[in-house]
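Partial complex: the chains shown occupy the same locations as in the complete assembly.
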Amino acid sequence: TDLEVTHWWTSGGEAAAVAEFAKAFNATGNNWVDGAIAGGGGVARPVIISRILGGDPMGATQLNHGRQAEELVEAGLMLDLTDIATEGGWRDIVNPTGLLDSCTVDGKIYCVPVNIHSWQWIWLSHKAFADAGVDVPSNWDEFTASADALVAAGKTPLAMGQQSWQSSGAFGVINVAIGGLDLWTKINVNKDAEAAAGPEMAKVFEAYGAARVLSEGSNVQDWNQATNMVITGEAGGQIMGDWAQGEFQVAGQTAGVDYTCLPGLGVNEIISTGGDAFYFPKNDDPEVTAAQKELAKLMISKPVQVAFNLKKGSLPVRGDIDMSTANDCMQKGLEILAAGNIMPDGNQVLSADTSGQIEDLMVEFWNDTSMTPAEAQAAYAAIIAEAD
Amino acid sequence: MTSVSIKNLDLNFGSVKVLKQLNLEIDHGEFLVLLGASGCGKSTLLNCIAGLLEVSDGQIHINDKNVTWEEPSDRGIGMVFQSYALYPQMTVKGNLSFGLKNARVPKDEIESRVARAAEILQIEPLLHRKPAALSGGQRQRVAIGRALVRDVDVFLFDEPLSNLDAKLRADLRVEIKRLHQKLHNTMIYVTHDQVEAMTLADRIAIMKEGLIQQLDSPAEIYNRPVNKYVADFIGSPSMNFLDGDMSTKGKFKTGGTEIDLGNYEFVDGPIGAPVWFGFRPEHVIVGEAATSQPFSTKVVAEIVEPMGSDTLVWTSIENQPFRVRVDGQASIKTGDEFLLGFDPARASIFDKENELRV
Amino acid sequence: MTNSSSNTTVEMTGPRGAKPKRALSPRNIMIYGVLLVVACYYLLPLYVMIATSLKGMPEIRLGNIFAPPVDITFEPWVKAWSQACTGLNCEGLSRGFWNSVRILIPSVAISILIASVNGYALANWKFKGAEVFFTILIFGAFIPYQIMIYPMVIFLRELGLFGKLGGLVLVHTVFGMPILTLLFRNYFTSLPEELFKAARVDGAGFWGIYFRIMLPMSIPIFVVAMILQVTGIWNDFLFGVIYTKPDAYPMTVQLNNIVNSVQGVKEYNVNMAATLLTGVVPLVIYFASGKLFVRGIAAGAVKG
Amino acid sequence: MAQSTRPNRLFRNLNAKIAALPMIATALVVFIGFTVWTIVHSFTKSKLLPKLDFVGFAQYERLWGTRRWLVSIENLAFYGISSLVFSLTIGFLLACLLDQKIRFENTFRTIILYPFALSFIVTGLVWQWILNPEFGVQNIVRSLGFSEFVFDPLYNADVVIFGILIAGLWQGTGFIMVIMLAGLRGIDQEIWKASRIDGIPSWKTYIFVVIPMMRPVFITALVLIAAGIVKVYDLVVAQTNGGPGNASEVPAKYVYDMMFKNQNLGQGFAASTVMLLSVLVILIPWAYLEFGGRKGDK
């Protein structure tokens, strides 16, 4: 059966990962019809949602799990996967279990988590630091200290794309690294506006402001262009989620040799467990429904998880598989995951609306140098106060 | 039995009343000309008769049938437009047969009717041309032909000649006259060319602001206009008007001049009120012959306008401009003093208050 | 003696005939100078697109964008047309091209047909209330599409047309209607009303007059409408992305996908080739129809 | 007197009415219905799906308290006014130049008009490329020796809107020029003759006689530009995607992002309602000038 699958994985590493899904699905005698939408989630989500609303749904679609699909589920537009989840014992195999919780509404499971992506990474270019004549830093403080040398060597210390989710994501990373998990939880989970306006948070904003200075001269749009600056040694480093890993891999670089990755900015080794999940819009055609379930099962199956996550550079959603072929960075991630140093992802705790507002604020701060960290903090606190 | 009869016709465009309680009866075979200044509602009336405008009130009967709500094509009328309105993409033949085809007239019948019309109008050689390849006069003839083939009783013409140059206009005017003499159907003809009106009409209806001012034979309208508007409107050069009064019974007095109205035919007998004394420039007699007229006076030629066949002399009587049409060969020059005279019986006198003929 | 003075000889001294003109008068230099500069400004992007699309990536990275290509390569064109990837689809623009064609033809035909009949009804068969609807329609031309996107999704869903070709045709017909109707109405109004009257006297009905009299006389305005619709629909992005699905994406959406599917570095040459390929249909139409379009715009847009 | 009955009004012109049904439906359902639907929902707290739980003016309050929206409005105002002014002046000046009985008029006109055939997506991409500091104009000028030269409008929040303006003008002035040219050609030639006999230099004639006479053409052009401005979306998306930061955001994009990205329909609807109001503010005076002023003239 033909099953159209929409997603926004169009960069080199991502596309290679998707191909693993497709390969596996086609092997079952079905046909994966690829519906890639370029431009990132911001472009793709409206298309996906309007198609679901418009009564012409695709067979399956990527969405960040979390609150994005809440209302669609509530409106009864999504296929209930509880039966196959029970059958496959997802609750037992999915690690951390929080991932499955995000797929659960009223006790029913509506999505398949496929990977864990964590934001808390900085990627450093060995070449850049070699050119600048300094050692590759091992944490955020060293990194900022070496910035001058990088600038002197004509490098951009910190690569940063212009899209709002990137600056907002970097903020989250700095938030956890500098402010610690408790502060983060207070603000993001409990929506504590006072904490958001407090002195601890002020430090975070100071650090964020410092990072802004380091990124001057980084004139690229897309995240992978920024990653490319790190790959080519034009930039010292980039704060980016673990999906950046895929780009290094496609470029044939080796962790530890050509680049270094520091989880939690080397300060606070913790990773968030956001990630991608697939939803299956309801469909009248029983054949399609069967195919949908087939795909759902497939996606969480062991071999597919391994193949997919190796290409994607993300962590698998099940703890019971062998990822020994994974590279350095991924291993680091797996260790942290195993140690339970995890936190929820922003998408799981904040509504799309609030995330959007924060993104707007962060990207504005990042680009408008006349905005002081204090001003940004005030605006931030206001958003948190309104958050639902 | 009347051919077209219009009863209490009202037509409004929004709040503008264009035709107001208009009544008109036209006999079979009559040639009626609607004449009037621009915007007085002539075309509007014609369009109402044709059914191209929906009347606001009143009725229209054609051949004693109430057609007020009929479609234009069912009224038994044919219409010829100022701009010809030929279908540019069809040949002449196509133009002529379009209406018949629409009415599902059999093919042979169409052929024979087209042939007959073409013969009458002498456009046989043109049948396979398109309108763009015709001269103005030929187009006009095709437009007439389009009405002709439909074998209707009533022909409506909306200024059919006004797009043509003077010479062609004169020729086609005669042709239309000939056509009417041949066909004997009813024709309603709109124009604002007086010469056309006078030469073609059995009766003329002079319109002003949606009302018919006078409906009479051309001669009557020319000689006995019912009001000052009609008098002024008809005739070129237009009628002279002297401002004065008739306080002395039977005499018209303006300034120091008195004109005896002895043999003037009053409508209701003389009145003693301020009046306009109207007199046509072409009825004035000059030179020696003037002395034999009931009224004569000496005047000075102020402007002399030779027009070839005639000469128009501008002079004044009691400081009121007075034009005189004299022969083209006359030798009056600007500044000359000369004698003019006329017969007050040929005058038209209007009450100054309501401007009606007295 | 036809010409009263043809045989008189006249002595002629001093200026005679046309005043001599210097081709390089200051005025001409200024006018053509300005025009040339302006023309350069307008042509520059086209030139850059073409030049870039013919270069290889190394040349782009080293040289500047205004330099003519040294090593002309058609690789980017081939890639843009048939190899560029979005996700797993590596069919380039070609698929989008055919989708666009498939969308274009019915949309243009239906929207023009409906708008012309509307315009005709408005111009010649005025009925009560027609003007009111027309005014609403014209106002509608200025309503930002964003307002209507969402209700349209629901509307199409209710009609069962969402994601179908028919839905997109409907969307284009609806949103093209105001300006096209205006165009047709103005044009039909400018045709002599007497023709219409004559046809009515001849017994032709609503459709008879439309097809037999009006249509044959309106070829120019149909051409203008066609140009407007072809370029408008071809260039549409918003409706294409929202009301279709990936395998029916029109070329503009495909273009956006290709340009935004960055794999490592931006392949500017491929992007430019893709851009040119997408622009080629409307460009050809404009260059080919040039004068006609200008005349039509003048007839439809500028009155009084 | 045989009184035939007056036919039912509804059935007169029946064919015309049937033929106008698509228009009537569009006007009522799409333009009125959809708009009303949107306005009603702007008073709700609809998130991903439209729901009718009303919250009064809360969405509007938030709207006007959002920096991004204010920036969008500011951008739109700036872009709008500049593009109005520049399109009209440049369009008119170019039209005047082409009106000078020059050679190759057709060629020049085609060159100036062709960008109009290209979509905003294409326009945005190509200008993004030209204005790219690494490869485009800045690079060229630097390579000529001015190594300090900076021209990166798309990467400088203060001037990014100019970068968009350059592209927008490039795309649209040709069309305005054509309209102006048609207007100029529509001016009675005898006016020109009269002014030559009066010895009035042509620039003065343009300013004092021709421009006042072209008022309707200017208004038409103005409305066309204005309608385009309010809708400006594709260009920004293709050229800067609102960046850097939020510096080149526009209302249409705000609406779109709110509705689909932030999944806050109510907010998006409120923003689009404000856009609609701004359109009406432009349109109603125009409609008044165009139709109300001289009723029955046409």
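Each chain carries a letter (A, B, C and D) given by its place in the written order, and its residues are counted from 1.
Basically, a contact is a pair of C-beta atoms (placed from the backbone, for glycine too) under 8 Å apart; a residue touches a chain by one contact, two chains touch by 3 or more.
Quick caveat: nothing in here was measured; it's all calculated off a predicted structure.
Undergrad: Given that each chain type is shown once, what formula states how many of each the whole complex contains?
TA: Written as a formula in the shown labels, the complex is A x1, B x2, C x1, D x1.
Simple rule for what comes next: only the chains that are shown with their structure count from here on.
Undergrad: In terms of CA centroid distance, which chain is the most far removed from chain A?
TA: B
Undergrad: Distance-wise, how many Å sit between the C-alpha centres of chain C and chain D, to the nearest whole number?
TA: Centres of chain C and chain D (C-alpha means) sit 16 Å apart.
Undergrad: Can you check how far apart chain A and chain B are, centre to centre, with Cα atoms defining each centre and the answer in Å?
TA: 90
Undergrad: Between chain B and chain D, what is the separation of their C-alpha centroids in Å?
TA: That pair's centroid distance is 54 Å.
Undergrad: Could you pull out the residues of chain C that touch at least 2 other chains?
TA: 149, 154, 256, 259
Undergrad: Which chain D residues qualify as touching chain C in the complex?
TA: Listed in rising order, the residues are 9, 12-13, 15-17, 19-20, 22-24, 26-35, 37-38, 50, 94, 97-98, 100, 102, 106, 108-123, 125-127, 129-130, 132, 135-136, 139-140, 143, 170, 174-175, 178-179, 181-183, 185-186, 216-217, 220, 223-224, 226-227, 230-231, 233-234, 238, 251-252, 255-256, 259, 265, 268-269, 272-273, 275-276, 279, 282-283, 287.
Undergrad: Mind listing the chain A positions that touch chain C in their complex?
TA: Of all residues in chain A, those touching chain C are 4, 6-7, 9-12, 15, 18-19, 22, 32-40, 43, 46-47, 50-51, 53-56, 58, 222, 224-225, 228, 247, 250-251.
Undergrad: Would you tell me which residues of chain C are touching chain A in their complex?
TA: Chain C residues touching chain A: 85-89, 149, 153-154, 156-157, 160, 162-164, 241-243, 245-247, 256-266.
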